[in-house]
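One protein chain omitted, others in place.
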Amino acid sequence: MKLPELQARQVWAIVLIGYLIPAFIPLGMSPVISSATQNIYDTIQSLPPGSIVMCGGGGVFAFDLESSAGLIAALKQMSKLNVKVVFYPMWIETMQFSKYCVDSARVDEKFGGPWKYGRDYVILPYIPGNEVGLVSFLNDVKKTVSTDYAGTPISQLPIMDGLNSYKDIDVWICAQWDGVTILRYVTGEYGIKVLWFAQSSAYSAFGSYMQVYPGKIYITNGALGGAQYEKLNAMKGLGHAALDSNVVFTLLFIGFLVLGNITMLYGEKNGNKKVKT
Amino acid sequence: MSTMDSVSRFIRTRITRIVIVITLLSAVAGYFFSSPELNALNTELNLWNMNIITFTLFIGLITIYFSYSKSVSQRTTNWPFRLYALVLIAVWIVMGLYSGLYSDMYQTAFLSTKITLHIAILGQLIFFYLSAMYRTFRVKTLRTGILVIFALAMVVLNSPITLSNWSAADQISYWLLNNPGMGGARAVVLASGVGGMILAIRIFMGLEKSALRAAGG
Amino acid sequence: MISIDPWVWLSAILTMCSFSLLYGDNKFFRFAEHTFTAVVIGHNVVMGFFTLRDRFYLLFTGQKLLLIVPLILGIMVIFMIWRKYAWLAAIPMAIMIGVSQGIIVRALVTTDVMGNVKAVISEGASIFVGNPADGVGTLIRVAFTITAVFYFLFTFAFKSTTSRPLEYFRTFGKYVLLIFIGIYVGNQSMQNSMLATSAINRLVRNWLGFG
Partner (left out) sequence: MILQIPLIEQITPKAGQMFNLAILILAGVLVYVAYSLAKQGRTWTIRPMEALDAIQEGIGRAAEMGRPVLMFPGIGNLQNPQTMAGLTMLGEITERGVKVNVPVNTIPSATEIVTASESIVRDAYSRAGKPELYELGKYVKWFGTDQFVYAVGGAGYILAEKPAMVVFLGYFLADVLVTGEAGSRVGALQIGGTADQSAVSLMALCCDYILMGEEIYAVTAAITEDKYQIATIAGEDWIKALLLVLMVAGVLLTAAGLKSVISFMWW
């Protein structure tokens, strides 16, 4: 008997069933802490009270969801340390992403958290021009932004009194896809430490920047790093849900890999694709 | 040739060249040389640039309006959807301007529509990924063999089952990412960096005309 | 308990419409697609209005009248969409290209190119020092970087007998890149997997109320 080639739709049906299982019955996986994640935790933990932490970069909300796991946990951690956080939205969805993270972390006083807008954190308006805006901001904050997201002049926001240029920034946290722009300018040109809650694809593509500026850049690896960060802060969020789905994925991956190769050896002769460079 | 044409040609060919040379030089020189004048010029140009870019946010609206209204008036395929989209755009703009970008209402509406749809589309990638992988990852040649072995290693090592049962898995996966993986990744970053550098040089020298030609029609 | 929040229902319906693409092109999917386009454009315009308000705040309050220049240039850039008047956009386009290329090139040469070259050179010092596992790792990283960059030489031909070994070097570079892609594909799958979970969890947990 010849093994038939599975149609794409048949594969997808199996995948859908696979992913529905952990949605109904959580597997409750727990991560083991990697040193890369621990480094970021320690860096934030050692910030003196009153430090100014910038938080921002460019990214698409849905894609950045993977990094939100780490960022939400970090916001929670920072709210206990009395550091000031300024959100810097670089792409047009980043402001919504920042709000989502602040709301999910429940750090604002309206959710019973310790933070008060304007005193402990500020959200700047969308700043166009990517790297151009970033360079301008680092050189001279007051020239680049004149209001916050709601149109309030920054002179009325207490945090912004102490933030005039790159010299006043202690750490820059990025939880977005376009962390490379942040690394190139914030660390590369101005020597500020960057903590990047990167997506797994960003880690494997841009990890090399850690070697260019050793000790200045720390990157976590995707959802796994997010889950580890959640564990360090004793919470369970999207990172932990991602671990469950990763178990399903591993099984599906191995299953289809084996099936595909068996089909190649004993199946009908078609559908063979090859990769050439 | 009319005066208008010659003016437009002069702007397209001469003025733009000069503007590019000045702006590009100011950005590069402002960084490499500590001159307050250059730096000030550069900062001012950066601010101009940021303000100009803001207007490009409206370009999509104008293009969609012309394209979709044409589709609706000519009753092309799917035209009722285009009409619906035009109405929704108008409703959304009114809603957004009324409630503000950071209000809870705007955020809920945004999360329930745009973000939901985006996540749903991205969520389908794993389906495409697995079906493509089923077809492609067949070890026939050395090339696919290498791809399959390293992909499999990463998937297995990142899996929470492996990580919680085998303490070395975490270190091995980081070793793979940080040594052989980073070697290739760094070469791509470096070579693309050189490519980008040369492109800027070509634009500076006026050898790369396509960008402006395409814009200037 | 199934949710009674209308937004959750909207979100659930849109998710299912979007997932219907897996079955094939259909009307439900087109509905989702057009909702997507409309909200993206709507968000762009709302964002545009508020950004204009914030960017030209100093002009409107009369503190910096020079901002009138970028205001005019910005309006000129919109003419890009009409072929007949596209030339009006040439000057603001030139400013955008010039400034951004200038800023990009200075970072590329500093970080991406010379930063990496210097990192490779500095790593040379740690090949024979310290833990052998790290030393081997460093050696692999350095050797892989150099061979893979070698692969990106396009106009050099190694046909003579003396230069023939360099061609093997280049082939090796290609395999280095394949190893990178393999590792990348494996690591990246974690992200796609998480997004599928996120979409499905929205349906099962938020809408249907399980878990």
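Just so it is clear, A, B and C label the chains in written order, and each chain counts residues from 1 on its own.
Here is the rule we use: a residue touches a chain if its C-beta (ideal position, glycine included) is under 8 Å from a C-beta of that chain, and two chains touch if they have at least 3 such contacts.
The shown structure was predicted, so the numbers you read here are calculated from the model rather than taken from an experiment.
Chemist: Write out, one label after another, the shown chains that touch the chain missing from the document.
Modeler: Looking at the complete complex, the unshown chain comes into contact with A, B, C.
Chemist: Out of C:Leu52, C:Met96 or C:Ile200, which is the one that touches the chain we can't see?
Modeler: Only one of C:Leu52, C:Met96 or C:Ile200 touches the chain omitted from view, namely C:Met96.
Chemist: I'm checking contacts with the chain that's been left out. Which of A:Gly28, A:Pro114 or A:Gly191 qualifies?
Modeler: Hidden-chain contact among the options goes to A:Gly191.
Chemist: Given that one chain is not shown, which residue among A:Asp103, A:Asp140 or A:Asp170 touches it?
Modeler: Answering carefully, the residue with contact to the hidden chain is A:Asp140.
Chemist: Using the touch definition from the top, which of B:Met50, B:Leu88, B:Leu147 or B:Leu163 touches the missing chain?
Modeler: In the complete complex, the chain left out is touched by residue B:Leu147.
Chemist: Residues of chain C in contact with the chain that isn't shown?
Modeler: Per the touch rule, chain C residues meeting the hidden chain are 21, 24-25, 29, 33, 36-37, 40-41, 66, 80-81, 83, 86, 93, 96-97, 100-101, 105-106, 109-110, 113-114, 117-118, 120-125, 127-128, 142, 145-146, 149-150, 152-157, 177, 181, 184-185, 188, 192.
Chemist: Spell out, residue by residue, where the missing chain touches chain B.
Modeler: 28, 31-32, 34, 36-37, 39-41, 43-44, 59-60, 63-64, 67, 118, 121-122, 124-125, 128-129, 131-133, 135-136, 147, 185, 188, 190-192, 194-199, 201-202, 204-205, 207-208, 210-211, 213-215, 217
Chemist: Please output the residues of chain A touching the missing chain, sorted low to high.
Modeler: 8, 60, 63, 139-140, 165-167, 188-191, 201, 204-205, 273-277
We take it that only the chains that are shown with their structure count from here on.
Chemist: Using only alpha carbons, which chain's centroid is the nearest to the whole structure's centroid?
Modeler: Centroid comparison flags C as closest.
Chemist: Going by average Cα coordinates, which chain is farthest removed from chain B?
Modeler: A
Chemist: Just curious, how far off is chain C from chain A if you go by their C-alpha centres, in Å?
Modeler: The separation of the two C-alpha centroids amounts to 14 Å.
Chemist: With centres defined as the mean C-alpha position, give me the chain A-chain B separation in Å.
Modeler: 17
Chemist: Among all residues of chain B, which ones touch two or more of the remaining chains?
Modeler: Answer for chain B, listing residues that touch two or more other chains: 31, 46-47, 49-51, 53-54, 57, 100-101, 110-111, 114, 118-119, 121-122, 126-127, 143, 147-148, 152, 155, 158, 177-178, 181-182, 185-186, 188-189.
Chemist: Counting only residues that touch at least two other chains, what does the list for chain A look like?
Modeler: In chain A, the residues touching two or more other chains are 12, 16, 19, 62, 65, 92, 128-129, 132, 135, 149, 189, 203-205, 208, 211, 221, 224, 244, 246, 249, 253, 277.
Chemist: For the complex, give me every residue of chain A touching chain B.
Modeler: 6, 8, 11-12, 15-16, 19, 29-32, 34, 36, 60-63, 65, 92, 95-96, 99-100, 103, 123, 127-129, 132-133, 135-136, 139-140, 143-144, 149-150, 189, 203-208, 211, 221, 224, 243-244, 246-247, 249-250, 252-254, 256-257, 259-261, 263-264, 271-277
Chemist: Which residues, counting only chain B, touch chain C once they are in their complex?
Modeler: Chain B residues touching chain C: 8-9, 11-12, 15-17, 19-28, 31-32, 44-64, 78, 81-82, 84-86, 88-89, 91-93, 96-97, 100-101, 108-114, 116-127, 129, 142-143, 146-155, 158, 175-194, 196-197, 199-201, 203-204, 211-212, 215-217.
Chemist: Please name which positions on chain B make contact with chain A in the complex.
Modeler: 31, 39, 43, 46-47, 49-51, 53-54, 57, 100-102, 107, 110-111, 114-115, 118-119, 121-122, 126-127, 130-131, 133-141, 143-144, 147-148, 152, 155-156, 158-164, 167, 170, 174, 177-178, 181-182, 185-186, 188-189
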